[in-house]
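Missing here: one protein chain of the complex. Every other protein chain is in place.
Let's look at chain A:
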Amino acid sequence: MNFNINGETHQLEVDLRTSLLDLLRDHLGLTGSKKGCNQGACGACTVLVEGERINACLALAVQYQDRAIVTVEGLGGEPLHPLQQAFIDHDGFQCGYCTPGQLCSAVAMAEEVRRGLPSFVTADLSSDVMTLDHDELRERMSGNLCRCGAYNGIVDAIAETYAKEPA
């Protein structure tokens, strides 16, 4: 099987039962993506597939051959991605376990807002322009849990990076 992770191509044979998350962590050594619940409830495993966020724990790796996958390792490094710096500036974590998923999720979420995808709390579904206010941000990030409860810092970091107006 061929996988395209963070711009690199990897060719390897894995058991068909392997999830995308286990492929990343156990076969490619990319342990940034975290295994929290392993059942799609926490979002710690969030990665980007062609720019869209998915839960890698619910994904069978075999379905994601030859797709452009980005993990937290591919988001930034030197220098940090602006969102990573904002998480540091706003203490958007305590233990840090959910952070890679929060980062990947927020990057894709911002793109969803930019292209005009509404959310459940969007008043006018037919509007062309979406605004990332406080309620929108929290609704759109609800697939990422933080059991330390660092949500205030997480929201501030994402708002500073992506919201046009203060959240």
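Following the convention adopted for this analysis, contacts are C-beta pairs under 8 Å (C-beta built on N, C-alpha and C of every residue); 3 or more make two chains touch, one makes a residue touch a chain; residues count from 1.
The rule is short, and it goes like this: contacts and distances are computed from a predicted model.
Asker: Assign the chain not included in the display its UniProt protein name, restricting the answer to "Carbohydrate ABC transporter permease", "Xanthine dehydrogenase YagS FAD-binding subunit", "Stage V sporulation protein AD" or "Malk1".
Answerer: Choosing among "Carbohydrate ABC transporter permease", "Xanthine dehydrogenase YagS FAD-binding subunit", "Stage V sporulation protein AD" or "Malk1", the correct UniProt name is "Xanthine dehydrogenase YagS FAD-binding subunit".
Asker: Touching the absent chain in the whole complex: find that residue among A:5, A:30 or A:54.
Answerer: Reading the full complex, the residue touching the unseen chain is A:54.
Asker: Just one of A:23, A:70, A:109 or A:157 touches the chain that is missing; which is it?
Answerer: Answering carefully, the residue with contact to the hidden chain is A:109.
Asker: Just the residue numbers, please: which parts of chain A touch the chain that's not shown?
Answerer: For chain A, the residues touching the absent chain are 15-17, 19, 38-40, 43, 46, 52-55, 58-60, 62-63, 105, 108-109, 112, 116-120, 122, 125-126, 138-144.
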